[in-house]
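Every protein chain except one is present and positioned as in the full complex.
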Amino acid sequence: MDAETYKNLSAISVATVTMQLLKRGIRNISMVGVRPLNDPVQRILGPAYTLRYVPLREDLSTPDVLGKPDYPPRLAIEQAPGGSVLVIDGRGRGDLAVVGDLLVERLKVRGVAGVVSDGGVRDCVEALAVGLPLYAAGPAAPASVAGHAAADIETAIQCGGVAIFPGDIIIGDADGVAVIPQALTAEVAQDGVEQERYERFAKLKIQEGRPIPGVYPPNEATKAEYAEWLKAGEPES
Amino acid sequence: MDAETYKNLSAISVATVTMQLLKRGIRNISMVGVRPLNDPVQRILGPAYTLRYVPLREDLSTPDVLGKPDYPPRLAIEQAPGGSVLVIDGRGRGDLAVVGDLLVERLKVRGVAGVVSDGGVRDCVEALAVGLPLYAAGPAAPASVAGHAAADIETAIQCGGVAIFPGDIIIGDADGVAVIPQALTAEVAQDGVEQERYERFAKLKIQEGRPIPGVYPPNEATKAEYAEWLKAGEPES
Amino acid sequence: MDAETYKNLSAISVATVTMQLLKRGIRNISMVGVRPLNDPVQRILGPAYTLRYVPLREDLSTPDVLGKPDYPPRLAIEQAPGGSVLVIDGRGRGDLAVVGDLLVERLKVRGVAGVVSDGGVRDCVEALAVGLPLYAAGPAAPASVAGHAAADIETAIQCGGVAIFPGDIIIGDADGVAVIPQALTAEVAQDGVEQERYERFAKLKIQEGRPIPGVYPPNEATKAEYAEWLKAGEPES
Amino acid sequence: MDAETYKNLSAISVATVTMQLLKRGIRNISMVGVRPLNDPVQRILGPAYTLRYVPLREDLSTPDVLGKPDYPPRLAIEQAPGGSVLVIDGRGRGDLAVVGDLLVERLKVRGVAGVVSDGGVRDCVEALAVGLPLYAAGPAAPASVAGHAAADIETAIQCGGVAIFPGDIIIGDADGVAVIPQALTAEVAQDGVEQERYERFAKLKIQEGRPIPGVYPPNEATKAEYAEWLKAGEPES
Amino acid sequence: MDAETYKNLSAISVATVTMQLLKRGIRNISMVGVRPLNDPVQRILGPAYTLRYVPLREDLSTPDVLGKPDYPPRLAIEQAPGGSVLVIDGRGRGDLAVVGDLLVERLKVRGVAGVVSDGGVRDCVEALAVGLPLYAAGPAAPASVAGHAAADIETAIQCGGVAIFPGDIIIGDADGVAVIPQALTAEVAQDGVEQERYERFAKLKIQEGRPIPGVYPPNEATKAEYAEWLKAGEPES
Partner (left out) sequence: MDAETYKNLSAISVATVTMQLLKRGIRNISMVGVRPLNDPVQRILGPAYTLRYVPLREDLSTPDVLGKPDYPPRLAIEQAPGGSVLVIDGRGRGDLAVVGDLLVERLKVRGVAGVVSDGGVRDCVEALAVGLPLYAAGPAAPASVAGHAAADIETAIQCGGVAIFPGDIIIGDADGVAVIPQALTAEVAQDGVEQERYERFAKLKIQEGRPIPGVYPPNEATKAEYAEWLKAGEPES
């Protein structure tokens, strides 16, 4: 992701991203059951680093495994690059935590951009106090080994019902989290900025009493009006 | 809905409405998965104006349809009468938005009483800033065309698992949203006011240490006591 | 529950309790769909007193039954001992209330420690104003008779997908609610206090930049370091 | 249940029973997820004897408990009276067996009328070979202790989403299983026989080409025609 | 649907239809929870005539409404044209019947091609004996009024999670039911016939031991081989 694209994506909403992807025929990129936990909401943006769980098996899902040197969840915590978003396939189990305050503290120290999961967060109050953006299903007391077995890192995963491949761009705000296929990131970002510029204009018109039809989406007359408005220069928001 | 009924319903809770309907044998009128989004909660009250979606079909659910003059969701935004509640059958899909800030802005301008849906709201922070009562499943980034196809307006719909017919009375508060069959509205409202008057008395007694049995519901002795209390005149709350 | 155990459990988190139980092979003790409703969160702790519902049957689930002297939900309100937690099997139906403000008021007067249920709470704003800890699915307008039939009190129940036997210890905080089998309470409490002491040390190390492996869980070197830290005396938090 | 009622219920379908109960305002009596397993279907009819499970807890749900003298599921097998239907609350978990071939063999020896559950049946082929009517969710390999803890016998339970009280009448055929409140059994049975008599007449008319309206339900003209047909005497089916 | 298209669709499988639609970017057209009930399976094919339900409301969902002249479900039975498929939105409630044997008898008399619904069928054994193709969730005892309220006929509906508009082509076989958008029917049918011709060739090759890659889908060499095979003339199956 180049600097221009990063800047553009930082300026637009997840709602806008999903519309730009829909215009390209891509619908299944908005996570279900994943919400911002920080208050106030902290945006999240970065390439995905992935971690995956499978269902528990009692011989494999014990507190002992947490100390093994090749335990994938620990590798993920230590290896997710600075600036990346750690995306954890929590199998839609919001009742099982995938991170707690100690791990979040470590991710913060390491410069990771944040965590996204359809699982839960334990010691959630303390984890949020760390100050890292956390998007998840909500608080949950049990550790991951109570209900998951660890699978692997940096493979294709699901999270919130959508596919994430390592390196896909993750973006989150108050409306939720979307994933942008790598190849489309730059154009989605650029067109998204333009979409939002028009929507600021459209909102002014609607506040003035204009009906939705003709304005959103615009007909030819409104497009001309918008062109005039753009020439006049958009006022600072 | 006459002015007296409107005033009565404005004074009572949704919990009371559901009890009055239960006393009339009607149970299936409280929406599931629909909650007040405004903070603080804004009550909602008015006759239903309905909009309905069916599942997406890729040839029918594209950004292009949004500009068509007869697109039912746009008709709904422009035609829902002032004072009505726009009730949208979002097929229980809280992950798909049924309105966003631009449409909510327009509804506000047009004097609609608010929106109720088992779907989501996009650009939710901005939509809430408009100041209109919004009851829905929560925030959601994707637009309706990402997962719905539009069906029609002003037909019988489901919302939150209950049936709504155009003109049914919609009432919502912090506990959620209920629908009142038109024919029962006046009597439910009137009896609800009386029910709550008694409950204020009962609460005083309970706070004084009286057991629930005999008080809630009242036995003959408590009924007599209540009659005395009423004669004395209820103190201003 | 002796005073020492009560004190220990009061000092530790639900997350810690679930880990101590997992170490004893017990996983299925964390409720799903039950969250703290009070703001700020009020902890809950005490032995379970249980109440159970079954699905509604129209001939048995009417407002009339509320006044019957042997109606189990009313017995529960009057008989749950001071200090106990009233745990209500709401059949996972967050859309049906199991208590409202009048009942909560009575429980407060009677000295009950609080309510835990996978059902809802009606007149929820008023119920929370009473000041008793309430852990439930959320607000819900309809009374229990709208969708439940009463079964019995003080039998084994489910709540939030876990089994609760009368007298089991219930503990809740911001992460949710867990149940501790009676026989294990003292040791879980004691070991939990020690677990959290170590985690305070581990957090300091992580904040200093130490990797998770070797620290959480500790290797031999870190254990020695921790022993030193303990000798020096843990600073007041 | 007197002999006349038993005979009447033996002659009518579950579909008819549900319609008779609906006419009395009772809807929530038809089990979901419970189907006849025998091929060909064997009808089931008798008063309910109930057994109840709650979710597993690892300290209580072990193979050891099966040998305890007061283990409720074993008591149920030995105590359900001849002619009764053993109804087992399997918590809607069709993936966990509530009986296997050995227990079914014992129930057969003891003269129990059959088993109804929303749980599964293990060693299902062998269990069906015993020849007792079994209505359940389907085959399932794991024993009940793999996922349930035993609660009690002869209390109110749920099964397939409906309430069953000990002694309620259970009836099952190819369409599924319904429960009849004890007090209504005789009249439901009697009116059901009459309903089906009319439906045989109606079917003849429809086969002759008559439209549904006017025939089902009948208008005055059809009622008269039916009275004639009755006088002529219904032919043996 | 012209005769050629009808013939083509009669010759191909639902699996083939879904692949042809996928090639045109249309995925959401295969019903979930709808299966053939007749044994042996009877294919179904024809334009959709639609009927829709909403959730029950106790004041509207009574046995009385069945006799009303404008009751939509009765209108549907009498008005669905010969050759059409009656598609009933049963709201995914397989536990509530949408037809029974009397109505199926009438549909048979009227020449309707069959019934498709995500609801259930009551008196299912007798209904199947009528000999009309029935695709539904399975048997279910309660009548529709036990849990539905009638909405309308010939509007857009959902069935099995997909959208159906009146006149869309419905096709069903042992694999399930799909809906073909009207505008695409002819080309889907024609290309489907060609697809299956190739698949017969591919199957022969695979039976001879050829690996899947290169054959399914074909590479250039296999395409040439297929062209030869076609010239030789496909043997009668």
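Here are some notes:
Residue numbering begins at 1 within each chain, and the chains themselves are lettered A, B, C, D and E in the order written.
The working rule: a residue touches a chain if its C-beta (ideal position, glycine included) is under 8 Å from a C-beta of that chain, and two chains touch if they have at least 3 such contacts.
All values reported here derive from a predicted model rather than from experimental measurement.
Listed by label, the shown chains that the missing chain touches in the whole complex are A, D, E. The hidden chain makes contact, of the residues D:Lys23, D:Arg43 or D:Arg106, with D:Arg106.
Screening E:Asp152, E:Glu199 or E:Glu225 against the full complex identifies E:Glu199 as the residue touching the chain left out. Although one chain is not displayed, chain A still touches it through residues 24-29, 54-60, 91, 149, 151-152, 155-158, 161-164, 181, 183-184.
Mapped onto chain E, contacts with the missing chain fall at residues 13-15, 17-19, 22-23, 27, 30, 32, 35, 174-176, 178, 199, 202-203, 206-207, 209, 211-213, 216-217, 219. For chain D, the residues touching the absent chain in the complete assembly are 56, 62-63, 66-67, 69, 74, 77-78, 95, 97, 100-103, 105-106, 109, 122-125, 138-143, 145-147.
The definition used in the following text is that only the chains that are shown with their structure count from here on.
Here the repeat of A-B among B-E, C-D or A-C is A-C, since over half of its contact pairs match by residue number. The mean-CA centres of chain B and chain C are about 32 angstrom from one another, to the nearest whole unit. If you average the Cα atoms of chain A and of chain E, the two centres end up 39 Å apart.
In chain C, 27, 56 are the positions where the chain touches two or more neighbouring chains simultaneously.
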